[in-house]
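Pasting in a structure now, in structure tokens, and then I'll have a few things to ask.
For this depiction, one protein chain was excluded, whereas all remaining protein chains were kept in their positions.
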């Protein structure tokens, strides 16, 4: 489950900023054919997203325009099955796309994480009609946000949000925090319990009466993820827009691994960006240290050595991400308990490494670039703020636990979105 | 409790080598006056012990002669209270003495650990007469071994060894493993349960009928600690030689901290020795690496850098050891719960650091010295074998736990000899 | 924020709306001198007690000052009036000449409350030591006396354009019965709120002199342009010197402190290490507070409370262990500095430099580790802006860059491996 951070707690009250829905783009989105095209498109977009990235962070300016461009590019339809007109690329490729975008702007990279999760939820437990409907909406350019996290509940499966029958339709009531991407989504899929106490995903349109999204995410990192608090007050929901989600955790499914691989890719992207900035800064500005006896900062043998170390770490996280994608592919193709466990564990391994490496690179940037790199005009601390904030989503210490428990004791990882 | 390694398990059977007791030295031991003298004596001895250290390890030749010299030097009486004629040096000093000896020969450094523990046990719960008797024996040169560890029991307080009344005296029966120092001790204090189920320390003379010590320690490190399996078969014990030991863990006492600080000092000594060997080897033999463009191996900037790092780590473990000694002194002077907790925690911090540093230095030695340093003629792997074996005594992962639980949650460390 | 002299001079009211001096006035004139003499510290114990008392106050609004980049004007007055800025004045000149173990501890205590406040006296204290080593008897009597009365010295050392941090383009030249100085200095910590600014400049013989320039000297302007994301309220800025005239009595031949072996390098450095240690301690305290107060248990831990999480517990254990190692190495280095001051020669000074470098390594490491782990253990909520906890990391990351740790390792390694003494400068 995507935003299942049980460490999250309600943000204290503040002046409420109710966010208005974004108008839809009229034209249908481009449709990506295959993996290589996806990577090419991602690289092109990344170049553009890179441009205002520092400024958007500084001013906490939400990436409205960029989001439209992003989803219109077709990249949000990457994981739609071929049978429904999508490119159904490997999860290695989908993760790489996320890493590429995240290196340019990690908030933009994170936003579709929930979207991909919802696509997978539809694929896993949607009816044939629901698949046809939602997948075609996505291919035309619709964006899914999310409304998962609640506060005050004991575990992630203990939701207060309720879906109650009301004649032929249903009513949704609930309050959700940290709803990444919800502000500018076209749909806000909310998790709620139904009359039978089963967990369901309720696809609510962003502009449905009774839906309020408050622009109140105030974390110091990932500032422009268009996240906020989502309120649902007697929102009318058609049965067709409801998908049972309990089932996804009653049998082995790759939902957890799918949720996590995109988070991992965000961290991998941040690590790459931080290392690239380090190299650029050292080459351009850094003075030689007084004792080095060198002409240029980039000749410092210890700087060279540390860059070497960082490159190795970044490539290790790249390699584990790519490796994890292959395991996810196998679990999607054949969701046996063993395949699903292996996928979750492979993704957990990649996530643990990406956490370490993104924190390492965003700290070392300054060590190698020197005091000048801390000046606000460069806004390089955003890399650290982004890495540090995003890697908290689910604590890395429990990744090592899940990995070790699998390999030492053969215990399958817990079934929730954080594994 | 000194050898409370609950991870220990019975060594598989092997040809039994029953060890004969060592004859006592006739002359009384020298009596150390104060800390500075203790350090000077330790340094002088260390120089001598260093000599055959590699050879003793290679041949697993037990240090009989050296042990006599060691205890005759007066260093085994260091912690005897002044009121009983001892030097009662600070535990910082006593630990430093152990570190100095351990740097020369870490098996020799470890052997008196149990002895100091027993001295502390007498000080803590002995009667006035018992103190007078045992302390004067020690000042005259008697060495205490130990017989603590049992296998197959669930926890360290669940002893099978039994002390049963038999008229005016008692009979001791039991089997103990990994009894460090027992082979050449004059007394083998054994831990057993009495009729009331209370834990007692039973001071048995090494040559008492019914005592058998088997020379069967086959660990790849700390090979010459004169350890073995101790068998007690209907050994007659006078009441005067029994000290209640249950009490030491029913109220706050510094027993645990005292036991652990000497173990810590052994690791600190090994770390120093490994670093000193590294420097000596690099200066004398190591060739410059092909890409370094240097004339000598010791000019390699990365070697220099790593030596710098190792020195910092070694000095950090030195400094934490010295700091811990001050906390132990305070706890001995005033064994309140808070003082005792602080002492245990300070020692645990030093132990965690010393574990890290001894493993680090004994591994890095070869990295910096190069392939040649692995040749058997140098026997430099003994440093790693010693560090790796000795640091397993009680697992470092639970040190971090105890430290964190104290500082985060205010939970006092568990009361046993491994904290 | 550069204003012409005339503009600001024409303003007669030198305080802002809230009673604090306005930036433009600080840029031109600096803060007013104290009206009553400062307290005089008697001994080490008193220094530490006073530091603890001040720290309690300084901690109150540290987060707010960081957020608003509000210079700690009142706090700095309280700090220097407490006598702590005179704690190292030699006994002959009326000071307590406390141990550098105490100096490190005092700086740590203040920095745990507000590391900008902890850093500001760094140059002041280093300059007092330079003065001890190279000033004339009259100069010592005068300046030490002023310092005991409450005088705060800033600094104007670093230059951005120069090739390495140890080379000065700023020129000092004889003129009449004094000197004139021209040049530009960056990153001048504490300069904005100093009463007097010691400026490092190169004379015609390529020797480094330090001139003490009054804050209201017409040739001196300090621009409030320190825009780093960390240590935001260190009252740092760019120092502009344009033919600033200084009487000869205010110039000391500082190069003497480096021509022969002296402990000035380690003196300058130990204070930085103290700042980092304080930062680390604050971050760990904050972590413990947050985890105890707010952090929910992680779903897989099976615990009732976040603070029962075994992995969190062990990581706190790791942090505390390293913090105490850093403390112990800082104290150890303080003793080495004391020894080098008592008996300065090649060996004692090298030993002090190396001991302080070792302390700097571990204080840097724990400062970075602790300010990163804070969030990992406290969880997402700790990133919310209202807590402003990222200031710990921003401060640690910025302050630890002052002189790179990688070259500490090199100096330490060369000393122990090759018996090569470390270079003597203010960065080691």
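Note that the chains are named A, B and C in the order they appear, and that numbering of residues resets to 1 at the start of each chain.
In this section, a contact is a pair of C-beta atoms (placed from the backbone, for glycine too) under 8 Å apart; a residue touches a chain by one contact, two chains touch by 3 or more.
These numbers come from a predicted model, not from an experiment.
Only one of A:206, A:401 or A:416 touches the chain withheld from this view, namely A:401.
Checked against the full complex, the candidates A:21, A:301 or A:414 give a single residue touching the omitted chain, namely A:301.
The residue touching the chain not shown here, chosen from B:51, B:127, B:166 or B:218, is B:218.
Along chain A, the points of touch with the absent chain fall at residues 279, 282-283, 298-299, 301, 303-309, 311-312, 315-317, 319-320, 322-323, 346, 348-349, 352-353, 397, 399-409.
Although one chain is hidden here, its contacts on chain C can still be listed: residues 310-311, 314. Although one chain is hidden here, its contacts on chain B can still be listed: residues 4-9, 11-12, 14, 155-156, 178, 218-221, 287-292, 300, 302-303, 306, 359, 363, 366-367, 370-372, 374-377, 381, 384-385, 388-389, 391-398, 400-402, 414, 416, 418-419.
The rule we apply is simple: only the chains that are shown with their structure count from here on.
Chain A and chain B have CA centres that are 52 Å apart. Computed centre separation for the pair chain B/chain C is 44 angstrom, with centres defined by C-alpha atoms.
For chain C, residues touching at least two other chains, in rising order: 312, 315, 406, 409-411.
Shown for chain B are the residues in touch with two or more other chains, namely 301, 305.
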